[in-house]
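This is the structure I want to talk about, given as structure tokens.
With one protein chain withheld, the remaining protein chains of the complex are depicted in position.
Chain naming follows the written order as A and B, and within any one chain the residues start at number 1.
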Amino acid sequence: MMFSMTGPLEAVLFAAGSDGLSLVEIADVLQLSTDEALQVCRELQDQYRDRNGGIELVELAGVWQLVTRPEHAMYLRKLATAPTSSHLSNAALEVLAIVAYRQPISRIEIEAIRGVQSDRAVQTLVHRQLIAEVGRQEGPGRPILYGTTPTFLQTFGLRSLEDLPPLPEEPEIAQDLNLFQLTPALPRD
Amino acid sequence: MMFSMTGPLEAVLFAAGSDGLSLVEIADVLQLSTDEALQVCRELQDQYRDRNGGIELVELAGVWQLVTRPEHAMYLRKLATAPTSSHLSNAALEVLAIVAYRQPISRIEIEAIRGVQSDRAVQTLVHRQLIAEVGRQEGPGRPILYGTTPTFLQTFGLRSLEDLPPLPEEPEIAQDLNLFQLTPALPRD
Partner (left out) sequence: MAYDIVLDQFSGPLDLLLHLIQKHEVDIFDIPIAKITDQYLAYLRAMEELSLEIASEFLVMAATLLAIKSRMLLPRPAKSGDDEDEDSGDPRDELVQQLVEYQRAKWAAAQLRERGVLQSQVFSRPPLDLRPYAPEAPPPVTGVTLWDLVDAFRKLMRRIPQEERVAEIQGVVLSVDDEMDKLMRRMRILQRTTFFQLVQDARTRHALVTAFLAVLELMKAGRIACRQLLAFGDIEIVLTEEAAEG
């Protein structure tokens, strides 16, 4: 019975990503006691050792997480400097455009505009130092707010954000603005 | 030699996470030919199958990536949000199915099959990047032609459009009418 829980453990540790999980969290998710959870962790550790694969299970400061085995670092270096990394994907470009014009903005807001998950693109742009955390939003979870960086300005040859070309028209918003009578109605001829 | 490359492959796929890697990228990072890379991928797939652990290797839309095995979903739901969290309406699914099987196709043609206006469903699908403009039809107004996207393949777990189940023959379908029962939640008289 214990043995069969290494599968679920591997799955939850994998999905938890670089945050890892504490023993208490593991026990909670797998519905085991912490003693049992510890046993399953050790079991999975042994399995990885025997398999001699690409990943292993480590405990750091009370947090269990899956990591790549150090002997494969050379391949990760290759991955980090792969040729694909000198250009931006369409998704990344789109996210960058949103951040440029709507900053500061959270990832959730970016995703609401794009209609698709954008965590990868956001991460890429942070990594490329084109956008960066500029604050936290008030409210539950205090999500990170992103803004563009000096590298962004350099990359696109801008002196400042004011140099950004004006946004294309959005008729709906223009209509709403009229309510405030800030501008005279457009002349009709 | 082949066998020992599954470790490095696992490490780089683990690092790539939800980005996944194309066969070309894998070959480049592992310094193999694409044929060899494909062989290593299949080998790792077999290893996962034999191990019966928590993760597996899948190919979606031409990208190889590690994912958790579906049978562990119950543990993961506590932990993570599902990738396709927001579900599609019946109307949107119908439009998507028509585009998937009949692409490239215009909105007018979609509406002819469904017998009902479909502009909203089409817009939703475009926004969610499940379908996209792939060209223009010849003729008056040059209507937009739609096709499915890589996001579509990923969302529905397809390697390519060839993975779509073949449409049933006409007579067959007539007998299968009970496939289309309304959702069981509805009261039947």
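Please note the rule applied: a residue touches a chain if its C-beta (ideal position, glycine included) is under 8 Å from a C-beta of that chain, and two chains touch if they have at least 3 such contacts.
Source: prediction; values computed, not measured.
From the set B:Val24, B:Leu93 or B:Ile108, the residue in touch with the chain omitted from the display is B:Leu93, counting the whole complex. Only one of B:His127, B:Arg142 or B:Arg159 touches the absent chain when the whole complex is considered: B:His127.
Seen across the whole complex, the unshown chain contacts subunit A at 11, 14-18, 68, 73, 76-77, 79-81, 85-88, 90, 93-94, 96-98, 100-105, 108-109, 112-115, 119-120, 123, 127-130, 134-135, 138-140, 145, 147, 155-158, 160-162, 164-165, 167-168, 170, 172-173, 176-177, 179-180, 182-184. By the touch definition given at the top, subunit B reaches the unshown chain through residues 14-20, 58, 65-70, 73, 76, 80, 82-85, 87-88, 90-91, 93-94, 96-98, 100-101, 113-117, 120, 123-124, 126-127, 129, 154-158, 164-165, 167-168, 170, 173-174, 176-183, 186-187, 189.
In the analysis below, only the chains that are shown with their structure count from here on.
Work out the mean CA point of subunit A and of subunit B, and you get 22 Å between them. In the complex of the two chains, the subunit A residues touching subunit B come out as 6-17, 28-30, 47, 51-55, 66, 68-69, 72, 75-76, 78-79, 82-84, 114-117, 119-120.
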